[in-house]
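Yeah, one chain of the complex is gone here, protein chain that is, but the others are all in their spots.
Coming up: chain A.
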Amino acid sequence: MEGDIANVGQFIGAGLAGLGCGISALGVGNVAGNFLSGALRNPSAAAAQTATMFIGIAFAEALGIFSFLVAILLMFAV
């Protein structure tokens, strides 16, 4: 870490990419929360839709994983 200005940019970039993970958590929570509020209104229809919920969670989560990947690449591969 000594005196290399390029490393500073690298670490700042990795930290900023880490923000993306947190923001995708908002998306995952949104999917799960909306599923739960729908499921409590109509519990009999809920069981058939859990697969859809997991697909939605997976799509929201993939974007967070992408930004995690960017952070990892910045830290260890650049």
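We adopt the following convention: a contact is a pair of C-beta atoms (placed from the backbone, for glycine too) under 8 Å apart; a residue touches a chain by one contact, two chains touch by 3 or more; residues count from 1.
Convention: contacts and distances are computed from a predicted model.
Chemist: So one subunit is absent here. Using its UniProt record, which name fits best from "ATP synthase subunit a", "Nucleoside ABC transporter membrane protein", "Branched-chain amino acid transport system permease protein" or "NADH-quinone oxidoreductase subunit H"?
Modeler: In UniProt, the chain excluded from the picture bears the name "ATP synthase subunit a".
Chemist: I'm checking contacts with the chain that's been left out. Which of A:Ile12, A:Leu26, A:Ala45 or A:Leu69 qualifies?
Modeler: Reading the full complex, the residue touching the unseen chain is A:Leu69.
Chemist: Provide the residue numbers of chain A that touch the chain removed from this figure.
Modeler: For chain A, the residues touching the absent chain are 48, 51, 54-55, 57-59, 61-62, 65-66, 68-69, 72, 76.
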